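Only one protein chain is missing from this complex, and each of the others stays in its spot.
All chains are identified by letter, namely A, B and C, in their written order; residue positions are counted from 1 within each chain.
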Amino acid sequence: MVQITYRDALRQALIDAMEADERVVVIGEEVGRYGGAYGVTKGLIDTFGGDRLIDTPISEPAIIGAAVGAAMTGLRPVAELMYVDFLGMTMDQLTNQAAKIRYMFGGQIGVPMVLRTQGGTGRSAGAQHSQSLEAWVMHMPGLRLVMPATAEDAYHLLRHALTMPDPVVFIEHKALYTRKEEADLTTAKRPWGKAAVRREGQDVVIVTYSRQVHYALEAAEALAKDGIEATVIDLRTLNPLDMETVIEHVEKIGRVAVVSEGPMTAGVAAELAARITEECFDFLHDPVIRIAGEDIPISVSQELEAGSVPSPALIGDAVRRLLS
Amino acid sequence: MVQITYRDALRQALIDAMEADERVVVIGEEVGRYGGAYGVTKGLIDTFGGDRLIDTPISEPAIIGAAVGAAMTGLRPVAELMYVDFLGMTMDQLTNQAAKIRYMFGGQIGVPMVLRTQGGTGRSAGAQHSQSLEAWVMHMPGLRLVMPATAEDAYHLLRHALTMPDPVVFIEHKALYTRKEEADLTTAKRPWGKAAVRREGQDVVIVTYSRQVHYALEAAEALAKDGIEATVIDLRTLNPLDMETVIEHVEKIGRVAVVSEGPMTAGVAAELAARITEECFDFLHDPVIRIAGEDIPISVSQELEAGSVPSPALIGDAVRRLLS
Amino acid sequence: MTDTRPSASPSASNADLLGLYRTMRRIRTFEERVGELFVRGLSAGSMLHLSIGEESAAAGVASAMRPEDTFTTHHRGHGIFLARGADPSRMMAEIAGKETGYCAGKGGSMHIADMALGHLGANAIVGGGIPAVVGAGLSAKRLKTGSVSLAFFGDGAMGQGILYESMNMAALWELPVLFVCINNQYGMGTRVDQATRNEAFDERARAFGLQGAMVDGNDVEAVAATAKDLVDAARAGKPGFLAISCYRFFGHARMDKSPYRAEEEELAGRQRDPVKIARAALLERGLAPGSALDALDTEIAAEMDATIDFAAASPAPPLASMFRDVFAVGEPEPEPVRTRLDRVLSKEIR
Partner (left out) sequence: MTDTRPSASPSASNADLLGLYRTMRRIRTFEERVGELFVRGLSAGSMLHLSIGEESAAAGVASAMRPEDTFTTHHRGHGIFLARGADPSRMMAEIAGKETGYCAGKGGSMHIADMALGHLGANAIVGGGIPAVVGAGLSAKRLKTGSVSLAFFGDGAMGQGILYESMNMAALWELPVLFVCINNQYGMGTRVDQATRNEAFDERARAFGLQGAMVDGNDVEAVAATAKDLVDAARAGKPGFLAISCYRFFGHARMDKSPYRAEEEELAGRQRDPVKIARAALLERGLAPGSALDALDTEIAAEMDATIDFAAASPAPPLASMFRDVFAVGEPEPEPVRTRLDRVLSKEIR
């Protein structure tokens, strides 16, 4: 066990992966000399050199496209998008190329690349630097999708992503980088595709991922003071999606809130609500409630920014209402 | 009433809008001299000239970006993307610019543009020319989303789209262009934001849009032979979404199938299922079932292509199972 | 890294220099106050990109524009907007995320806009605002407004494909458009020679059929003169491209201490100070006495001090404003999550 930040855990995962596998290269804007806009790759260029920490021009479409080509020809690229908000300009390369190549070519070859990026609110970064766009990715066949909430998961999931034969989109949360936690970085851990039950309680199941795990846990602590005990499930990976763990708890408890920072409409929360309802309809006392981002852009004003995504208070209120 | 194809109805809408409003221009690849890859703009350049039917280089990102700038400065551009599959390269301009400009700038100005495109399967066009990507758009605050199923709606919705103060994504279905129907093109019609009940029956509600409306109606005819009577709701616009009409029928009937051609996971069907369940939980005898595209890319092989999206047979089977 | 081409010979009259100096000094001082706003914890976040060192680009090009012209800027656009005539108090309030700001606190430093001044918007997406000027050019041509539309962006945007798509269209359609690259030698920590093999960016523009020029930002009069030629040509249907070389004096954003560049380089770079150079020229040419310039500077300092007070005293936007402006006034606002939850939960009849 070590005390480590989410950021340092990610960095350690890259270091260990790059040491273990010569083919791993990191490619993106400011990943080398600068050490990454959020410092994840800091210092790596000193160890691994500019051939493996490849600083690029500001050319997101071609960064992802180059990673696709590199992955097809023997490297294991980690392509970094500085903000998930830049996904928009790379969606063609990500979804029409990376995600479909194995399929279109009849299984001849895969695209073992990891697209690392970060999203979410919390830094007054405004409408084009604060989004949660995982729903776009989750919708696209052929892509894996990882959204770690803890330092330990960040480490293990990134290591695992770098062994996957198919493209993985790995979305960090900008507000978590400085979070420090106890973490076990031994390689025995296997959080891939397996949800974590972060807290158990008999009254309600809260299903979530990424930063909202911590908000849900905060809400659960507050609820506990009122005698409401919540089970909090951290999905860790949205593709693959561990419905087994979710179903197991939902069938026992029958009341569910799903929480996602992304906009509500046609978002991840919709998929979770729909699937849980399909699978557990006869066990549900109430409809699955969705707690999600507002269907609005994010403002630069701290007040509006914070108000536009779920908070511990909102989760707590909603759950209280659900149980009353 | 006239007999008219979906294609001709769209063309007529453009003609009438361009005659009514000098500011309307069409900008896109092959929209002028060629008349549009699917023939929608055929002949328009002869009437309106190359200044208003603007043939572009193959530069989707800049086409959408140029439409944004034109819309902000006094024109009413209809930007045509030849295939919705090319949305991937324009998502930045569409979602970070068009959709957010009014908001980011505190309401100073809007972006009254229409992005016309077509999607869906049916032409063996393969993985990069057959997708249904409306879920990406529906997820994005600030965008309207229209998916007409009939010639009459195609006409009126496009006319209405060209009066909207905000960006509208207008997605046609490639398999519908040659469909000929009775249509009333008088301007009294107002299908915008109002779902159409295409068929009424007391046993099940099928909620869908675009080509799947016709598949659902086919399925309903077959079901009727077995004594099952379905209500078929055509949503017409996914944003705004007419939940009122849906709720009204669901509360009466209590059994619902939602149908969408796009991939199932995190797709439009998920949003519809989640919302219907939220709003009508106590009226539901069964979970809302989702009939949607497979979570796979589309193949060029006709057999695999047809097999990977909902068909009248699949809808019929699922509904039969639901009611048994 | 340095511009080796001769800059266009200035055709602006000496009389303009004082005006250019004043604009540059106002930008410099405003940006210094933005830095203070941040240090005092009053800014909305730390993503503030100061244009100190680049004042000649803003002042010079803006001097070539007419009132009917429109423009977009990048994330480092305060100076351009000020040169265009923005109210610095409303700018500062926006940077603080306040209701009194240009965008009611929704946009912030990277999304300032003002339709009244033809500012079609700053952008936090590198290159994101470039194609809009193609569209504005189409409007100008079709609606015969006589306006030119200018896209301002950094050297980093030379990496964005959409720039080339846009330049190709502008040339093809002979639009009244000017692309202005403010080459401050860095995109974050990446020196321009670490992002491209050929820094003669004007060659790219010419390869697409545009007029292309490069000018040294040390000389604000040269910038103004070259810009005037290009803006006038654009108005006549000959779109162009202008690269202005300068030096980014400070870090990329407020948290960046620029560890990736040597102190000597920074010091040398800061010698290329267009404000100082213009001041020296004014004195040398006897166009203004030192005392008058001092008085001007003092006046500007007071003006800019007031912007912080204004921003600090302004209220945060009301929470409910969050749901406004997603769609036009008159269109229904998005349903708040809380309202939805309340409704759904109160529906239950168990």
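Here are a few things to note about the model shown:
We adopt the following convention: a contact is a pair of C-beta atoms (placed from the backbone, for glycine too) under 8 Å apart; a residue touches a chain by one contact, two chains touch by 3 or more.
Worth saying up front: this structure is predicted, and the values here are computed from it rather than measured.
From the options A:25, A:217, A:284 or A:298, the residue with contact to the chain not on display is A:25. Only one of B:2, B:15, B:37 or B:247 touches the absent chain when the whole complex is considered: B:37. In the complete complex, the residue from B:62, B:75 or B:272 that touches the missing chain is B:62. Counting over the whole complex, chain B has residues 29-30, 33-34, 37, 55-59, 61-62, 85-86, 89, 123-129, 264, 285-287, 289-297, 299-304, 307-308, 310, 314, 317-318, 321-322 touching the chain that is not drawn. One chain is missing from the display, and on chain C it is touched by residues 158-165, 168, 171-172, 194-198, 200, 203-204, 206-209. Mapped onto chain A, the footprint of the missing chain covers residues 23, 25, 27, 51-52, 54, 56-57, 59, 61-62, 64-75, 77, 92-93, 96-97, 101-110, 141-142, 165-166, 240, 278-279, 281-282.
Definition applied: only the chains that are shown with their structure count from here on.
Taking each chain's centre as the mean of its C-alpha atoms, the one that lies farthest from the centre of chain B is C.
Multi-chain contact residues, meaning those touching two or more other chains, occur in chain B at positions 61, 92-93, 96, 103-104, 141-142, 278, 281.
In chain C, the residues that touch at least two other chains are 105-107, 111, 123, 125, 128, 161-162, 326, 334, 340, 344, 348, 350.
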